[in-house]
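Yeah, one chain of the complex is gone here, protein chain that is, but the others are all in their spots.
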Amino acid sequence: MTDDTSERFDRGWATVAKINGPARDQQFRSLGEVAPDFARWIVESVYADVLSRPQLKLRDRELATVAALAAMGNSPAQLKAHVEGALNVGLGRDEIVEVISQMAVYAGVPAAIKGLQIAKEVFAERDAAGGGG
Amino acid sequence: MTDDTSERFDRGWATVAKINGPARDQQFRSLGEVAPDFARWIVESVYADVLSRPQLKLRDRELATVAALAAMGNSPAQLKAHVEGALNVGLGRDEIVEVISQMAVYAGVPAAIKGLQIAKEVFAERDAAGGGG
Amino acid sequence: MTDDTSERFDRGWATVAKINGPARDQQFRSLGEVAPDFARWIVESVYADVLSRPQLKLRDRELATVAALAAMGNSPAQLKAHVEGALNVGLGRDEIVEVISQMAVYAGVPAAIKGLQIAKEVFAERDAAGGGG
Amino acid sequence: MTDDTSERFDRGWATVAKINGPARDQQFRSLGEVAPDFARWIVESVYADVLSRPQLKLRDRELATVAALAAMGNSPAQLKAHVEGALNVGLGRDEIVEVISQMAVYAGVPAAIKGLQIAKEVFAERDAAGGGG
Amino acid sequence: MTDDTSERFDRGWATVAKINGPARDQQFRSLGEVAPDFARWIVESVYADVLSRPQLKLRDRELATVAALAAMGNSPAQLKAHVEGALNVGLGRDEIVEVISQMAVYAGVPAAIKGLQIAKEVFAERDAAGGGG
Partner (left out) sequence: MTDDTSERFDRGWATVAKINGPARDQQFRSLGEVAPDFARWIVESVYADVLSRPQLKLRDRELATVAALAAMGNSPAQLKAHVEGALNVGLGRDEIVEVISQMAVYAGVPAAIKGLQIAKEVFAERDAAGGGG
């Protein structure tokens, strides 16, 4: 790791921390065991270079990501992580339910149902953990 | 059209008007020539029953729709209509460029490039028409 | 729920009953816990306004739905529910196996294999329950 | 072409003729110029070995294919050929419009709109050619 | 099974054996229980007629298949079988990790992460079984 990339890593990791809670730590470690360079690339090229840009608020980015992942419908684990992320950066449960429901219009009812079941799961885990949001 | 549905139609059409400009008039007419019941269903069941709900601002709905259509990547005409819609309900060009670029992360670079070319087309048409937004 | 929508709900629910057995009751209840308005929208705007229309027989609708869900390949739970529905509205097991196999042509062999495994699961559950169809 | 495959080719080509009109001739010739073995494989392994099987009527196969191609939404030329095919094997225009509209439920409204525009195009071409169906 | 097809079956099964280990035996048996004609079609029309052709080495075919299945992202069981197959026909673990990582560019980061988790699972199973590759 050269010096000129460590600043990017730190900047990316700060955004990881804002969006994801401790769960993401485990996810990066798991990914790093099979593809360490790719795990680092995600922090630097995705979290630092794309998701940390000021042109869009994190709240808007997570709204868009939840919409896109629910619409594409084939990454339930990633959608779950971003429903968590959406709550972490300030979106309300009602907004998340609404945006996933809206995806029924653009990607079909099955995609929306699957997304809502994932959101329900996240909400239940938060309730069980006694946390708000 | 029975009386009990006309309120839903009017409510839906009011939302159509907010999101879409005169272009959408032509689109509904064209669709109505082959599938009139389906065209009406879109106004009532989509625009009135889903997109007019107060749980999410129209600005947020269009941000989510642009994200989802860019990510799914197979409805360029619909994406174009919703880039227009996004501008109409208050999103800035920089926010639209940013959210489509972000889709490179979730749906791949080709999807983002296609989406940005569509956005560029809309911006150029607006500039040519002398309109802002 | 206003009076003018209750007729739509009842009409939709009658179609739900024809396509789905008691399993769907549980599914709607589960969905209703996280998104009650959306669950209702499905009954009224999907089951009443689309799937109850006389232009296509329920048997043909379920054939088309099984084909589409097998081809898209990312909603196994929904596909399973509609293999059940297809049997409920009169399609034979051989027709279901055949239409899913045919999807290998249009959506690839992996999609067809996944769909056939789901059909096999439904058939086995029916056999275990002693039911025909 | 060895003798043992020619029966399969003939059987497949007979089904091509039932589903597709003269348009398909040109399509196979065009494909054969770049990938002759693959063009032949389609006639033998798809049209003879899959689509000619008696377990499902051609009318039902085309209904399923139109549904699947409209739902997947990324092969407009193929969907157009199969809307033609659906008319050729006895489906009515109203049934085709209905099954594509239904795909809005499973694959989203944009997919259905795109499919209906293609159907409309086929119907107009038939009307212009003075043909029925 | 007529005589003229048995040569195709044998040729296909020989390629099945090269790509897949004993696991595939079980998969074909399971598929054959619900759709025996389709299982046979896969051996003859896919493994004999397509995958046994000399125009592309098996190593290149598996590289391409792993790339495509990781990019499409909705057939994890099939992707797992082909990561196995890729190792069986001579691709290295580092090449498999690299090509799946590359799919982040064309199909998005979530698709690549899912694919890498599947690859990791295969590698771990091989290590546990004491096998190399």
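Going by the order they are written in, the chains are A, B, C, D and E; count residues from 1 in each one.
What we mean here is this: a residue touches a chain if its C-beta (ideal position, glycine included) is under 8 Å from a C-beta of that chain, and two chains touch if they have at least 3 such contacts.
Here the structure is a predicted model, which is why all the values come from computation and not from measurement.
S.K.: Out of all the chains shown, which come into contact with the hidden one?
M.R.: A, B, C, D, E
S.K.: For the chain left off this view, which of D:Ile19, D:Val46 or D:Ala71 is in contact with it?
M.R.: If we include the chain that is not displayed, D:Val46 is the one touching it.
S.K.: Residue-wise, where is chain D in contact with the chain that is not depicted?
M.R.: Contacting residues on chain D, toward the hidden partner: 30-31, 33-35, 37-38, 41-42, 46, 69, 72, 74-75, 77-78.
S.K.: On chain C, where is the contact patch with the chain that was removed from view?
M.R.: Chain C touches the missing chain through residues 71, 104-111.
S.K.: Please give every residue of chain E in contact with the chain that is not shown.
M.R.: Touch with the absent chain occurs at residues 46, 50-51, 53, 55-56, 60-61, 63-72, 78, 94-95, 97-99, 101-107.
The criterion applied here is as follows: only the chains that are shown with their structure count from here on.
S.K.: Considering only chains that satisfy the touch condition with chain D, which of them also satisfy it with chain E?
M.R.: A chain counts here if it touches both chain D and chain E, which gives A, B, C.
S.K.: With contacts defined as at the top, give the pair, A-C or C-D, that has more of them.
M.R.: So, comparing the two chain pairs, more contacts are at C-D.
S.K.: Could you say what rotation angle superposes chain B on its sequence twin chain D, using C-alpha positions and rounding to the nearest 5°?
M.R.: Angle of rotation between the two copies: 120 degrees.
S.K.: Taking each chain's centre as its mean C-alpha position, how far apart are chain A and chain D in Å?
M.R.: 41
S.K.: What is the distance in Å between the mean C-alpha positions of chain A and chain E?
M.R.: Roughly 31 Å separates the two chain centres.
S.K.: Find the geometric centre of each of chain A and chain B from their Cα atoms only, then give the gap between the two centres in Å, rounded to an integer.
M.R.: Spacing between the chain centres: roughly 24 Å.
S.K.: Where in chain C do residues touch two or more of the other chains?
M.R.: 37, 41, 46, 50, 53, 69, 72, 74, 78, 97, 101, 104 - these are the residues of chain C that touch more than one other chain.
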